[in-house]
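One chain of protein is taken out of this complex; the other chains stay put.
What follows is chain A.
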């Protein structure tokens, strides 16, 4: 901290040195100094990861997901995973959060907090306000794959809801629609805690999520309490199928997980 203050003084003083006689370069010198001072003042933690902004206001998913839940879920729960993964990755090479997923099972903090960060970033991006969501639909390619994998969209939703039922994922976890490793069909899988199917060892093979639902109690308890099935069946109203179709196109082509913001 003292170093930061000292460098600020020196830097600011130099802004008035004869070498900087034009005021614009003085302004530049000052802002550079302040930036350098700030960097020195902040603790040496890798801030590689950050909570991405929601692509819609907190209240946008009402009445299906309530505003207080969106606030706490995004600003507190997701933020905690980000803070913890930053701590865990201090001093390590900065890589996109997606890249940490494959070997996440090697390290507890990465599995829980890296997984938590990825899963939530993925989650926010696939939802939209109900009036927007209802105008979206699966692409032709996705619709075809849904039909060949499940029979129909209704059948897929029904299987998804069964997988999300209390007791099916047991305690806390997520339910996903994934593309299998060979890229030949879609499947529905549940994962516990903050695991996801991109992590080697979680399922029999790495699978690529195109759609996921948080069924941790914090995701729905304020509005639905124990009524998880109601939360799940209401959730379809805020699914952005255009984004899900993009996810499908991406994973089909790249055989990799969808990158996320933050």
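Simple rule for what comes next: a contact is a pair of C-beta atoms (placed from the backbone, for glycine too) under 8 Å apart; a residue touches a chain by one contact, two chains touch by 3 or more; residues count from 1.
Everything below uses one rule, namely that contacts and distances are computed from a predicted model.
Participant: Absent chain per UniProt: "Carboxypeptidase O", "Superoxide dismutase", "Elongation factor 2" or "Mitochondrial import inner membrane translocase subunit"?
Facilitator: UniProt lists the chain left out of the view as "Superoxide dismutase".
Participant: From the list A:77, A:120, A:157 or A:203, pick the residue that touches the absent chain.
Facilitator: A:77
Participant: Looking at A:119, A:149, A:194 or A:234, which makes contact with the chain not pictured?
Facilitator: A:194
Participant: Can you list where chain A touches the absent chain?
Facilitator: Residues 72, 76-77, 80, 112, 166-167, 170-173, 192-194, 216-218, 221-222, 225-226 of chain A touch the chain that is not shown.
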